[in-house]
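Note that one protein chain is taken out, while the other chains of the complex remain in position.
Going by the order they are written in, the chains are A and B; count residues from 1 in each one.
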Amino acid sequence: MTHALIKPRPIPLVLMFFASLGYLLAAPATTGTGVVMDVVMTVTVFVLFLFLFVPMQIDKGISDWLKNISALALLVLMIVTFFRWADADWGRLRYLFFNVEVMSRPGVMMRMLSGLWIAVQVFLFSLVLATLLGMFMAIVRSIVRDALLNFFIDMYVDVFRSIPPIVLLLVTYSALPYSGIILSPFATGVVALTLIEAAYLTEVFRSGIEAINRNQVLSARSIGLSAWQAMRLVVLPQSVRIVLPDYSNRLIGLMKRTAETSVIAIAEILKVSQDLQSQFVNATPMVVGALLYLVVLFPMTRIVSRLEKTRPRT
Amino acid sequence: MSAAPMIEARGVHKYFGGVHVLRGIDVSLAHGEVGALMGSSGSGKSTFLRCLNRIEEPSEGQVLIDGTVITDQRTDVNRVRADIGMVFQDYNLFPHMTALENVSLGLIHVRKRPRSEAKDAAASALEQVGLANHLTKHPQQLSGGQQQRVAIARSLVMQPKAILFDEPTSALDPEMVHEVLDVMRTLASEGMTMVVVSHEIGFLRKVADQLIVFDAGLVVERGPAARVLDEPEHERTREFLRALR
Partner (left out) sequence: MHMTNLQTTFHQWRKRWAYQPWFRRYEWLVLGLAMWIGVALLFLPPFGRPTPLGAASVIAWYLAGFTMAGVLLSDREKPILLKRATSLSVIVLFFGLFYRYSGTRWDRVQSQFFDFSRMDGVWEMYAQGLLVTLQVAIVAAVLSTIFGLTFGILRTLGNPVVNLFLGLHVDFFRALPLIVSMVLIFYALPFVGIRLPAFWSAVLALVLMNSAYQTEIFRAGIESIPRGQIDAARALGLGPGATMRHVVLPQALKTVIPPLTNNLVSLVKDTAVAYVITVPELLTNAQQAVTWKRTPTPLVLSMFVYLATLIPLIHWTRRLERRLKVGTIL
C-alpha cells in the first residue's frame, strides 16, 4: 500500500497544479465566516498537492528537470496564495513598503545609518567584554579544579542562561537608577548583554578546552613544556578550531540581540525604524531596518553554515 | 535446474562523475552456482556487485535476475531486492533493534507477513546460523562473527533467489572468519546461488564454481576456480595472486 502512495505520478501532479492555481486565482478572498471555508479549502488544496509533490521529489527515477519544475510550481502556488490573501494593490504596496520618497527625506537615511552604527557599537563592546569574561570563567572552570569556584560559575551560567535577555535589559534599566548607579542606556545595554553572553561563551570555551585530550597536555608537559607553553602551543590552537563554529553562532545571536536593546531607548536600528514608522505612518522604515539587519547578518549566517560543515569530528 | 541463468549481466558500464569504473562487464551465473569476484581494490568488483541489486545504478547495460530485466525504469526495485539478499563488509545491522527484530524486519515490512509468523521464521533462520541463544541481544552485545551471521540470517529469512556477499570476512578478526565461512559453505552446498567478493582464496577454491577476476573495470579472466588459481592465464591475474601470497 505504501508503495502505491509513494509512486510518483507526474500527470496527476500537473492537473493538481492547474486545479489549485485555478481555485486560488478564481475564488476571491472572502471575509467573515467565508474565511474559515477559504482557509480549509486552501489547506486541502496544498495538502493534496504536497501528496503528489513529495513522491516526485523522493524518487530517484524522476529526472532532475521534472523535480525542479515541480518545486517551482509549489513556489508559484505559495506566492499566489500570499498575494491572494494580502488584500493589496500594487501601487499601494509600493507606497507603503518601498517608498523611496519617504526614505530620501532629509535626515532619514542618516538616522537609520547611525542606528546601525550604534547597534554595531553595542555589539562590539558586549562581544569583547563577554569574550574576556567567558574565557576567564572557562579557564577557571576547567583548569583550576576548585569545587567552590566551580559552583559559583555554574550558578552564574545557569542563571544568566535562564533569564530572557529582554527581561534583564528592562530590569537593569529600571533598577539601576533607583540604586544610585547611573549608567547611560548604552552602557546598561552593554552590561546586560555582556552578562548574558558571557554565560554562553563560558560553555563554548569550556567544551573547547575540555575536548583536548589530557594525554596531549601530558605529552607536551613530558617533553618539558611548562603549563603555560602547553596551553599556548598545544591546547589553544586546537581549541580554536573546535570552538569556532559555536563562537560564530553566538556572535550572530549577539548581533541579533542588539535589536532587543531598542526597548531600553537605545537608538539602534529597530528603535529608529519604529520611530520613523510612526512619524511618517509608513512601513518603509521598518522594511529598510529589517534589510539593514539582513545585510549585516545574512552573510554571517552563510559563512557560519559553511563553517559548521567543516567542524572537526572530536 | 532451469536453463536460464539466475544472474546475468550484459555490458554493464558505470561512471562515477568522469571516472569510468566499470567498462562493460558480462557475467552469467546459473542456478545454484557460486561465483567469486576477485581483484585489487579499485578494480570495480564491489561496484559491480552492488549493481546486481541496483544499490548502485548501472550507467549502461542490463542486469537480469532469473530472466527478468531489473535495470528497466519500470521495474519495482524493492520487489527485486526482496528476492536478492546482500551481506556487507561491516554487517550494517540496525543497532536499535535486537537480533530477532533485525532479521524479521524484512519479512514484516517488505513481504508483509504477520508479526508472529515473521518472528518464528526469524528465530529458525537464526538457529540455522547457530545463534539460537542470542535472539534478544542487540548488535553491540555480539562479536563481529556473530553480527555477520545475523546479517546472513537477515538475508536468508527472505528466501532469496541469490545472495550477494561484499567481502563478508574482511572486517573480522581471524578467529571469527571460520564461523562465517562455515555458514557460507553450508549455504552453497544447499544450492543457493551466491556471488562473493572475497580474498579468502582457500575458501573460494573449495566452494566457488566460477572465479571472475577484475582489473581496472574489466573482466580479465574467468573460469573454474581451481583452474584460475593454479594456472592463471592473464598477466594481471598472476600479479594479483602473487601479491596475495
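Just so it is clear, contacts are C-beta pairs under 8 Å (C-beta built on N, C-alpha and C of every residue); 3 or more make two chains touch, one makes a residue touch a chain.
Source: prediction; values computed, not measured.
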{"item": "Full-complex contact with the absent chain, from B:53, B:98, B:128 or B:198", "value": "B:53"}
{"item": "Hidden-chain contact residue, picked from the options A:103, A:129 or A:286", "value": "A:286"}
{"item": "Touch criterion as defined above, residue of A:79, A:110, A:143 or A:240 at the omitted chain", "value": "A:143"}
{"item": "Residue of A:15, A:40 or A:72 touching the missing chain in the full complex", "value": "A:72"}
{"item": "Chain A residues touching the omitted chain (full complex)", "value": "2-3, 5-6, 54, 57-59, 64, 67-68, 71-72, 75, 85-88, 93, 96-97, 143-144, 146-149, 152, 158-159, 161-168, 170-171, 174-175, 178-181, 227, 252, 256-257, 259-260, 262-263, 270, 274, 277, 283, 286-287, 289-290, 293-294, 297-298, 300-302, 305"}
{"item": "Footprint left on chain B by the chain that the document does not show", "value": "53, 55, 78-86, 88, 90, 92-96, 105-106, 109-110, 151, 154-155, 158"}
